[in-house]
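Only one protein chain is missing from this complex, and each of the others stays in its spot.
Order of writing sets the chain letters: A and B. Residues in each chain are counted from 1.
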Amino acid sequence: MTDQPVLDVRGLVVRRDDLVAVRGVDIQVRAGQRVGLVGESGAGKSLTALAVMGLLQLGWTTEGQVLHDGVDLTRISDRAFSSRRGRTLSMIFQDPLSALNPTQRVGAQITGVVRRHTEASRDDARAQALELFTQMHLPRPEQMLRAYPHELSGGQRQRVMIAMAMACYPQLIIADEPTTALDVTVQKQVLRLLDAAVQDRGSALLLITHDLSVIAAMCDHVLVMYGGRVVEEGPVREVLRSPRHPYTKGLLESQPTLDNIELEGTARLPSIRGNVPSLHDMPTGCAFRTRCDRATAQCEVVPVLEGDASRAACWHPEPALSQAGRS
Amino acid sequence: MLVFLARRFTFFVLALIASSILIFSLIRIAGGNVAAVMLGKAARPEAIDELMAELGLDRPLPVQYLDWVGGMLRGDLGTSFRTGESVTALLVDRLPVSVPLALGGMALALLVALPIGTYAATKAGSPIGTFVAMASQVGIAVPVFWAGVLLSLFFGVRLGWLPTGGWTPWSTSVSGAVQSLILPVTALGMVMAATLSRYTRTSVLDVMNEDYVRTARASGMTRGGALMRVGLRNASLPLVTVVGLLAAELIGGTVIIEEVFSLPGLARMILSSVSAREVIVVQSAVMVIVAFVMVVNLIVDVLYGVLDPRVRVAR
Partner (left out) sequence: MSTAADGMITAGELAGRGPDPAGARRGRRRGQVNTGLVVGLVMTVTFLAIAALSLVWTPADPNAVAPADRLLPFGSPGHLIGTDALGRDIASALMIGARTSIVVAAGAALLGLVLGTVAGLTAASARPFVDETVMRGADILLSIPGVVFALVLAATVGAGVGSTVFALSVFFTPSFTRVVRAAALRVLGEDYVAAAQLYGRNRLFILARHVLPNIFSVLIVQFTLYFAVGILTEAGLSYLGVGVNRPDISWGMLLKEAQETVGVASPLAIWPGLAIVFAVLGLNLLGDGLRDVLDPRLRKRAS
């Protein structure tokens, strides 16, 4: 296999008239790679994903390139794009109840995908759906196929969604907060199933979440988004162990862990001061500077991603781990 | 599903009973004295009482009610006091006018509104979508009788293509009957289409913004495919309800349109019977109309149960 990435997003801008939600994002996902996209709500993660899938709502427009499988997806027709969606790239959505058609049996929704993209006969498609349900550990899979979405639990619905996304062995799966809407106890199971399914198929994964622990468990590369831009990116170990951008650092510190509860006792969980600025009054320059302790006049100019092991877009980054030396 | 059907049917029967009591009491309490009207102003009170007894109107109201309902259950809608004609026969005379008018109007409304509303939804935000939305907003404000008057002014008087009013019975000339229905049906249908197309547009727009349509697109349906296979099916749910509610409005429109075009339909029969204080005729005719609306709503709900799996289980 060549080293050509399965997804190469270059300079992606997503806007609605004068509202710019994504301001020049580059993402590369190589075959089989698992990339995490992390950030608070409003950072532009979901819009980035929808822009890649070409499923933005009416009124939103994109600029830049989305290269996949040798074509720029922003330039092909809806028909040509449709023949790729669900086949070479597919997507899992956040809320599995609203994301499944309430008036169609879940089995039919899966066989629909299979039959849309392959020559499979009705029976073949049904056998494949059954196989998928078994892989997803759905109980009594044969009966499940005949169920309507409202008859399933949240976890079961999300497993159906994953099965649907996996049905055609896609090169890339985009999962947008796949576990956020689920009960905590179910989240782990669903992640494990997603993990196994991606592994089996050798698919690449672009996982969108606000939860760094999910990234740590699932991904090998991570991009941190803030204010519509990628502010830091690098291998997960690198970025999580020694974050260089103050925002990433703040994000990590505000994650509750057993450690900081035990060590600091009654001390309050640190948080990033201020709020995420709205799209209407995004600061010029570095979007984080209004909340950043290190901000200087220099920060009024947008910093670019720089670094070796991991790259951060910051004028005053934390020293890289390699420079500081591992202790 | 069976439980749902049983519950719905029980309510249908209860609703019929309740509305028959309501109609009966309303008309009997406020309906005036048919005998006094028949005998004229100069009639002696004794003569009026005598005629009342003869017509069976002196009996206690509950007895009269049971008599009326019992008759209807046997298919006997009562008789006119004046002419002695059976109400059933009167209805059979009038229904060939009213039923084609009402159904034609509804059919035209659906034929026009569903495609236009859907089209406007897919073009929302574009000039043509905005135009359709505005046109239906204006159409909603047009009273049905004014639409009728304008149509007959233009096509009847100005162009002379179609009769401005009046009725040619089916038995005399089928094409004549059709011609006398064209303008009334158009007036009724177009005004209802304005309402319905607005609703269609809203429903389709709502559904096309649903997550599951996005999922369908994410799994490889084209925009048109998602609209046809996922969108319309789900948009039909609220629309079915609307069509049911429009049934009552349809009757109201039919009543007025019959007056505009001087069609001898059910509405004119009720109007003239009301002024003649023909209480039995009025109450039976109104009951027939109400029963029609209730049957439509029953069908709508059953259809809803068929279309929406969530209802079947929940009820």
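FYI, contacts are C-beta pairs under 8 Å (C-beta built on N, C-alpha and C of every residue); 3 or more make two chains touch, one makes a residue touch a chain.
Since we're looking at a predicted model, the values are computed, not measured.
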{"item": "Which residue of B:35, B:230 or B:270 touches the chain not shown here", "value": "B:270"}
{"item": "Residues from subunit B at the interface with the omitted partner, ascending", "value": "4, 7-8, 11, 14-15, 18-19, 22-23, 26-27, 30-32, 124-125, 133, 136-138, 140-146, 149-150, 152-153, 156-157, 164-165, 195, 198-199, 202, 205-206, 209, 237-238, 240-242, 244-246, 248-249, 251-253, 255-256, 259-260, 270-271, 274-275, 282, 286, 289-290, 293-294, 297-298, 300-301, 304-305, 311, 315"}
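The criterion applied here is as follows: only the chains that are shown with their structure count from here on.
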{"item": "Whole-Å separation of chain centres (CA-atom averages), subunit A against subunit B", "value": "53"}
{"item": "Interfacial residue positions of subunit A with respect to subunit B in the complex", "value": "53, 55, 57-59, 78-79, 82-87, 90-91, 93, 95, 98-104, 112-113, 116-117, 148, 150-151, 161, 164-165"}
{"item": "Residues on subunit B engaged by subunit A in the complex (per definition of touch)", "value": "124-125, 209-212, 214-223, 225, 230, 233-234, 237, 307-310, 313"}
